[in-house]
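The complex is shown incomplete by one protein chain, all other protein chains being positioned as in the whole.
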Amino acid sequence: MPHLVIFYSGNLDEVTDLSPLCRALADTMLAIRDESDRSVFPKGGTRVLAFPATHFAVSDGGEAARAKGESGELYFVYLNLRMAAGRSDAVKQTIGEALLATARHFFAPLIAQHRIGLTLQIDESNAQVFDAKFGNLHDLFK
Amino acid sequence: MPHLVIFYSGNLDEVTDLSPLCRALADTMLAIRDESDRSVFPKGGTRVLAFPATHFAVSDGGEAARAKGESGELYFVYLNLRMAAGRSDAVKQTIGEALLATARHFFAPLIAQHRIGLTLQIDESNAQVFDAKFGNLHDLFK
Partner (left out) sequence: MPHLVIFYSGNLDEVTDLSPLCRALADTMLAIRDESDRSVFPKGGTRVLAFPATHFAVSDGGEAARAKGESGELYFVYLNLRMAAGRSDAVKQTIGEALLATARHFFAPLIAQHRIGLTLQIDESNAQVFDAKFGNLHDLFK
């Protein structure tokens, strides 16, 4: 942890490649610093994973868009960061705004050409009753 | 938001097509009205996304079913609606029952022929510390 998960309508793969977005969001997370100028997210623990939905239904299915003479193809992207609890409100806001800026920048050309809805939400892990990390990724940065 | 995410064992794609289910669930959500006869879910913010699991293990792997002379192929579908907090208990119950009725109707012929477990859960976003929406989908319905 933290991890950022992206769920999106699979039709988006026909008009863009989300791999650079994943990298840009991870870099954004790694660059965030707190009030004491320390990294908020550890290098070995930062990851962004994006999953295309194989089947999906967005909004009214394109009816209103077609009535306006558009193609009716609708796209949807949900970005969800899950992070440990305990950070300050200011840091949470900084994280949210930084990720939002990166996502807005990436999607701007797509929004100019397509009908896309995007939601970015950050959750604190408040329901967690067990948490273990293993492997050898953190060792790289010791 | 809201969004409904469906996680399912990938073998289900061999016996059905979940795209019409996604559409039916989205239409169900769009039709729900509250005590004041207002739409509970906004058109521009309603989406259903379904993800087949590439690898999975369901129950005992089919042992008990094979012992009864069945094929032992088991299927599982998890439907999870995440929605903003603050709705009345009555509305929550209405939403749950409406989605359940749509899912039951869709899966009835499959349940008649296969071993399928299904779970439908609705969560309120109670861990959310940042929430942003962007794009141009909501504009369609203004």
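Letters are used for the chains, namely A and B, taken in the order the chains are written, and counting of residues starts over at 1 for each.
Here is the rule we go by: a residue touches a chain if its C-beta (ideal position, glycine included) is under 8 Å from a C-beta of that chain, and two chains touch if they have at least 3 such contacts.
Treat the numbers as computed from the prediction; the structure is a model and nothing was measured.
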| item | value |
| --- | --- |
| Interface residues of chain A (partner: the chain not displayed) | 1, 3, 5-6, 13, 17-19, 21-23, 25-27, 30, 43-52, 125-138, 140-141 |
| Where the unshown chain meets chain B, residue by residue | 7-9, 51, 53-61, 64-65, 68, 74, 76-78, 81, 89, 92-93, 95-96, 100, 103-104, 107, 111, 115-127 |
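Assume only the chains that are shown with their structure count from here on.
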| item | value |
| --- | --- |
| Inter-chain centre distance, chain A versus chain B - centres from mean C-alpha coordinates, in Å | 22 |
